[in-house]
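This is the structure I have questions about; it appears just below.
A protein chain is absent from this complex, but the other protein chains hold their places.
Which chain is which? They are A, B and C, in the order written, and residues in each are numbered from 1.
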Amino acid sequence: MVSSKKIRYCLSVAMFISLFLLAGIVPAAMSANASFNIDKMSDMSDFDPNAVQQPTGDTIKIGYMAILSGPGASNGELFWPVINWVAHDINKRGGIVVDGKKKLIQIIKGDTQSKPAAAKQEAERLILEEKVHMFWGTSGSHIAKVLSDVAAKYKVPFMNCLALSDELMNEKNFNRYTFQTISNTTQWNMALAQYYADRPEKNFYILCQDYLYGHSMGTAFAKWLAVYKPDAKIVGEDYHELFLKDFAPFLTKIMAARPDVLYTADWSPDGNNLLRTARNMGFSQPIANIYITDTDTQKALGVEATKNLVVCYPFIIGDNPQTPAQKKLMTEWHKRWLTWKAPFNKLIYSWPDVTIGQTLADTYWMFDIIERAASTDAEKIISVWEGDEYEGLTGMHKMRAEDHQAIFPMFVGATGYPTKEVYPGAPYADGFSGINKVTTIPAEKCTPPIPEGLKDRLKNK
Amino acid sequence: MKIPPSDRGTIMEGTAFILLTQGIHGISYGLVLFLAASGLSMIFGLMDILNLSHAYLFMLAAYFAFSIAQVTNFWVALLLAPLAIACIGMLLERYLIKPVHPFGHTPELVLTLGIGMVLLEVVKSIWGTTMLTVMPPESLQGFIPIGYLKYPVYRIFIIVFTIIILCGLHQLFRRTRFGTIVRAATVNSDMVSALGINVPRIYTLFFGFGTWLAGLAGVVVAPLLSVHPGLADQVGLDAFVVVVLGGLGSLWGAFVASILIGLLNTYGIQLIPTVAPLITFSLMVLVLTVKPTGLFGDRQ
Amino acid sequence: MVILQTKNLCHDFSGMKVLSQVNLEILQGERHAVIGPNGAGKTTLFNVITGTYHAKGGSVQFKGADVTRTEPYQLSRMGMGRSFQITSIFLRQSAFQNIRLAVLSRRKIRYNLFKPIDSINIITNETEQILRQINLYDERNVPASTLSYGKQRSIELGMAIATQPDLLMFDEPTAGMSKEETHNAVRLIRRLTEGKTMVIVEHDMEVVFSLADRITVLHHGEILLTGKPEEIKNDRRVRSAYLGDSEV
Partner (left out) sequence: MKITKGHFIIGLLLLAALAAYPFFSGVVYTNLFVRFLIFALFGASLNLLLSYTGLLNFGHAMFFGVGGYATALLLEHMPNAGLLTALFVGASAGALLALIVSPMLVRVRDTAFALMTLALNQLLFIACLKLRGITYGEDGVGGFSIPPLNLFGLVSVDITHPYNFFYFSLCIVGLGLFLMWYTTRTPFGSIMIGIRDNPNRVNYLGFNLPFSKTVIFTISGFFAGSAGALFALFQNLVSPDAVMHIQNSFTAIIMVFVGGIGTFIGPIVGAAIMTGLENLAVRYTEKIFLFNGLLLIMVVMFFRGGFVGLYNLAKAKWGSK
């Protein structure tokens, strides 16, 4: 997928930028500090997300901050197999040497109930009572903001691999203890805008949820579309009520405006209802989205309804893995998945791709950092992670030191039917349209500008 | 509102189609709301009970529809699910609500609140919290063209189906013996029991009938909206507004109010999208300030 | 001096005529009874005067002021106390607390949030004094719901009197009472309304003739005649209105 010429090109640009920024300090190392090594992955045949035994005692404690109760509870369940797959893999290798001792990894659940106040309460409990060393989380930008404040107050590092709004790492909210490994709103929309830059579609209709996240995504896409595709036209822009009951009125408005592409950042249940109502009402044009719906709903909607979905994500492998590492991981994970029982036998867990793949790769990166820091001490982890370059499953991930935002190539996948078999007898999407065409947007084409206030954060250290 | 001239019609014609389609959307969603709210309003009218768990029974029906439709088809679900909900409703009334009813409205409202919470958790533990999809039956999956816009057949089915139910209700109350007894008991239940009619049994049956309507609404709405634990809150609040706005206990009030809210909602989205969600509640507060008993109601 | 007057008062319930052209006059200090067969409109007249209904036609004058549209609480403040045909007291509270609320109203203590009520002695004394008058002093701390029907009616009367109104309106005060209870109630009413103006709507002729100075007979929503008890007793029209001689 990414030819060696391209890698060298990315590296040189990345090196040039880091040189320019860290003028006073020794130029960054040419090659990556570390990389994901598939061969080190232990035999995962005994891994079962339903029956995870957490080691206790003197362990590396990770606070898994997720929505475990309330309407959004499916969200919390989604990443439980991911973080435990990595913990299980590392524990089978004997754990990580930390402060001179080999320690196993213990995952401790923290229920944010998708409410800022509850999340704050729970995070403090995990720190004060369970003595967690690091936070892993969390869905909902407003929840991530609260966790990042708690992380700073109690000096506990927090990896945010799920919430993506720009405000999280801007001057006002930035703090040294939070690292964002998922792309932010700007990166996202820069990538998607560039994807459409040299494509025929001209008219775009923006429909997002009427709250902070929805507005920031809608406005960002309009802004970067104007930059990369000046001749594109926004034929309509609407923000609907969260948990909207009936999308039909919006669909009639959209179909009247006859757009080529409908752009939405909705997550479920809104995304789900939007897709169903759109296809039910005969709107067959492409829908550019992030996580419009889960795989089980796509299977229920069938081939026609799930055609023409354009997914932009920081991690997409699709139906033909490029590198041996991708192939092995996809095969290994899928084989294990076939044995899992409810609720983890759902289709969304079938491939370590898109959301599941991205969080899996980021979690491997996090534990790699702890291994290299050989300590759970916040300062050591921060110094290793700032400026780190990690060759992940889908390309080079660089943690920018100034604003703790990870930079990496973005991907845009288009769904179609049929999809190839990842390994004999295992089609990527069976009975519905899956991602069968992936376009890469190189890192330097979607590197967001460093927030003004943080540009010289390290210089006056 | 920029509307490109459709290739066949002028801009005016384009607007006409849009407004017509939005009107039909409004009516179809309004009628679903009416189905959900009518049971609630009638139960209050006759038995002076306000059942906060009504919306959760409505959601339970949608989940039943999902499970039954998986095994058989949509039509069997449309038949069985409401009946199951009616039975559950009767059990609830007989063993939980009836003993508490004599103690006035406060304990009763709080009791039904508790029942709602329990139903929510039961649903989550059985069906989980992810989105479940109920597809409309094949015969109702097509479109019919309105100008250059296409309109799903299923929504037309909803309008027709609800009108039939409404006429059925009308006939039931006007013609049948059960209907006459119910109307008499609404005015003076002591006199009706004095005439030797087992009023408590009528109450239980009628409560079952009210929840049966909620069951119908649940099944009918399942293919429209995805079935998930938040469905009860989503539609439940609108149903309450319909009942209170239309006048507690008045069937025609609920009908007019639900159409009104349906249309206001869709035209609100078409014309003033940002403020649309506020319309429903501000309308309710406005009406109640002017006429505390609602549009058609006579009782508080 | 006329304390209460209705000028061609009309009232109907959605078209059904109940009162037509009623001109009633109540003099200061007199005990006036309003009698008439069932359905004559006595209770409606009573409720229109006390502000429960707003008259559809004509007007009600109280102490010279037009009170046709006035709210019940303003009428009470202007000095019109009333009792209810169906006992309407605070059943969950004791007799003492029931009467005390009426005393608070008389002393115009409406929004006092500063002094504990138990520490205001004049309130307690006045309440106890009224309780002695309606001889419920011994059972003053027992919840009203546990008292007998007669005693609850005494609380009803006590509350009406406790506001020390200029005009007392009684709506069938002895309704549902036994012979013996009626006697006690009549003696109580006579004692409590000494020197005060009173209007009583009543069925029981015995009560009417033992209490009333003047009687007005209401028939089919109109005043048949007003006069002394003797005139009313022997009047032919009254007898026919009541269908047959009611031996007094």
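Methods note: a residue touches a chain if its C-beta (ideal position, glycine included) is under 8 Å from a C-beta of that chain, and two chains touch if they have at least 3 such contacts.
What you see is a predicted model; the values in this text were computed from it and never measured.
S.K.: Identify the visible chains that the left-out chain touches across the whole complex.
M.R.: A, B, C
S.K.: Which of C:Gln5, C:Thr43, C:Gln61 or C:Gln93 sits in contact with the chain that's absent?
M.R.: C:Gln93
S.K.: Of the residues listed, C:Leu4, C:Ala102, C:Ile223 or C:Ala241, which one is in contact with the missing chain?
M.R.: C:Ala102
S.K.: So which bits of chain C touch the chain we can't see?
M.R.: Looking at chain C, the ones touching the missing chain are residues 50, 71-73, 76-77, 82, 84, 88-93, 97, 100-102, 104-105, 109-118, 120, 123, 159, 163.
S.K.: Can you name the residues of chain B that touch the chain not displayed here?
M.R.: 44, 50, 96, 99-100, 103, 105-107, 109-111, 113-118, 120-122, 124-125, 237, 240-241, 243-244, 248, 274-275, 277-278, 281-282, 284-285, 288-289, 292-294, 300
S.K.: Considering the entire assembly, which residues of chain A contact the chain that has been omitted?
M.R.: The missing chain touches chain A at positions 68-69, 73, 111, 114-118, 120-122, 124-125, 128-129, 141-142, 145-146, 149, 167, 210-213, 215, 241-242.
Definition applied: only the chains that are shown with their structure count from here on.
S.K.: Drawing the touching chains as a network, do you get a line, a ring, a star, a complete graph or other?
M.R.: other
S.K.: Farthest from chain C by Cα centre, which chain is it? Let me know.
M.R.: Comparing chain centres, A lies farthest from chain C.
S.K.: Report the inter-chain centroid distance for chain A and chain B in whole angstrom, where each centroid is the mean of the CA atoms.
M.R.: Computed value for the inter-centroid distance: 40 Å.
S.K.: Rounded to a whole Å, what is the gap between the Cα centroids of chain B and chain C?
M.R.: That gives a centre separation of 49 Å.
S.K.: Give, as an integer number of Å, the spacing between the C-alpha centres of chain C and chain A.
M.R.: 79
S.K.: Which parts of chain B, given as residue numbers and ranges, touch two or more other chains?
M.R.: Touching at least two other chains: none.
S.K.: For the complex, which residues does chain B have touching chain A?
M.R.: Touch residues, chain B against chain A: 2-4, 14, 17-18, 21-22, 25-26, 28-29, 124, 128-131, 133, 135-136, 141, 143, 149-152, 154-155, 224-226, 228-230, 233-235, 238, 265-266, 269-270, 273-274, 276-277.
S.K.: Okay, in this complex, where on chain A does chain B touch?
M.R.: Residue list for chain A touching chain B: 71-74, 77, 210, 235-236, 238-241, 243, 245-246, 248-250, 252-253, 255-258, 268-269, 272-273, 276-277, 280-282, 293-294, 296-297, 300-301, 342-343, 346.
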